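With one protein chain held back, the other chains of the complex are shown just where they sit.
Note that the chains take the letters A and B in the order they are written out, and that residue 1 is the start of every chain.
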Amino acid sequence: MKKDLLGIGDLTTDEIYRVLDTAEAMREIGQRPIKKVPTLRGKTVVNLFYEASTRTRTSFEIAEKRLSADTLSIAVATSSAQKGETLADTALNLEAMAPDMIVLRHASSGAGHLLSRICKSRIINAGDGMHEHPTQALLDAFTIREHKKRIDGLKVAIVGDLLHSRVLRSNVLLLTRLGAEVWVCGPATLVPTGIEQCGVRVSTSIAEAVADADVIMMLRIQQERMQGAFFPSLREYFHTFGMTAARVALARPDVIIMHPGPMNRGVEIASDVADGRSSVILEQVANGVAVRMAVLYLLGGGREGD
Amino acid sequence: MDADRIGRTLTRIAHEILERNRGIEDLALIGIRTRGVPLARRLAEMLRDIQGHDVPTGTLDITLYRDDLMRTAVGGQPVVRKTEIPFSIGDKRILLVDDVLYTGRTIRAALDALIEFGRPRAIQLVVLVDRGHRELPIKADYVGKNVPTSLTQSVQVHLTEIDGRDEVEILES
Partner (left out) sequence: MSRSLKRLYRGARVVDPVNQRDGLFDVLVEGDRIARVGRNIPAGGDVTVVELAADLVVCPGLIDMHVHLREPGQEHKETVATGTAAAVAGGFTAVACMPNTNPVNDNAGVTEYILKKAAEAGLARVYPIGAVSRGQQGEQLADIAELKQAGCVALTDDGRPVATAILMRRALEYAGMFNLLVIEHCEEQTLKADAWRTKVSTHRRWA
């Protein structure tokens, strides 16, 4: 296994299944009265977040604490980067204090790779630019497997802002590797050129994409995209691509609805669908902690050369 | 030990458990993964046959409590499996069950794990084979068989539920 988890490509298929299997065991720890095991005791984990995030950061922090690691979260808005320090310099400074693992979220694609070259710590990518968000894809796969018992052969429809989504990229890589039939759907202005070469079917018709789907995954729409003229208005987006009960009915009766969060109700997803019986959105959040515990455990928590 | 001997040994242990514990009502069996689990289940069945009472049974994975973790290369971590203890352990007398008692480190880890689940009234240790060479002050309360071994030997327990047959082998490494 590689020292860092920067993208899905860093894991072999066997390793992906190991993460999912280990996460099952980790999940049970969250159900105990004392939600702690001593596994990462004495290891220092730094959560270095250059982009605001409540969900992902909290999820990592809880995972780290459950494994008894010493965790430390740096929200960069209040830190030295605001004083103009480059990522590389921040990394060198951190490296001098020898943390065992760094969980990094950054607005630039490839930031984790830069950090990996500078630091001996294990680096976990918590989202870099428009590139990847591997732990999200792993927790999504875990959730799917929970409900469907398998991933290969399933029809998975991913709908939304495909162009700017790192969650999409990691999911496409992971799901196609495990043998799912992946459809991606969104306004023509938000479809990345050449995405068919990743082994997915592309459609601008939501009816076609979700027909008989086993899994529907919604991606977040950002308001700023209206300014870039990617689509006219939130209202029209919802009308053409929003996940409504009527569209859910086109999928299989046992379809599961997923969303990486945070949701825009009434934009990419109708409220009744988000709260409906097919929605597994809150489970995804719970599974996120277990999956991240598994990743932290498997990466070993030690520094290179120890 | 062959299958027959294993069977008789477990029966004897079941009776010993009943003899030493007055009353069976607050007993619970917890098997340590992997092979402690089928042993615990077999004991539970025997106790039910003898006393007509169901003893609650659980499964404990101690991997995350081992003292030798995180010292290996990335990805070299041992596989973690699920722990399932579907009952409260507070005020119970827990019978921890494992196949082989050797250095005692597994049992130490198991004790650490159990304490996280609550405060039992007592913990007793049941093992099928005690092969000596303790590195910690741990002692079993019920022993199937004492098998003196040298450090170059290894003791392999095979159980039908996992390996398809019942047998205890001593192998030279």
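To be clear about the criterion, a residue touches a chain if its C-beta (ideal position, glycine included) is under 8 Å from a C-beta of that chain, and two chains touch if they have at least 3 such contacts.
Remember, it's a predicted structure, so these values are computed and weren't measured experimentally.
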Which displayed chains the hidden chain touches across the whole complex: A
Sole contact to the chain not displayed, among A:T204, A:Q222 or A:T244: A:T204
Candidate in contact with the missing chain, chosen from A:Q31, A:T54, A:Q197 or A:Q227: A:Q227
Contacts of chain A with the absent chain, listed as residue ranges: 187-189, 204, 226-233, 235-236, 239-240
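In this text, only the chains that are shown with their structure count from here on.
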Intercentroid distance (Cα basis), chain B paired with chain A, Å: 40
Parts of chain B lying in touch with chain A, wherever the complex brings them together: 61, 64-65, 69-77, 79-84, 112-113, 116-118
Parts of chain A lying in touch with chain B, wherever the complex brings them together: 1-3, 15, 18, 21-22, 24-26, 28-29, 32-34, 36-40, 43, 67, 122, 297-302, 306
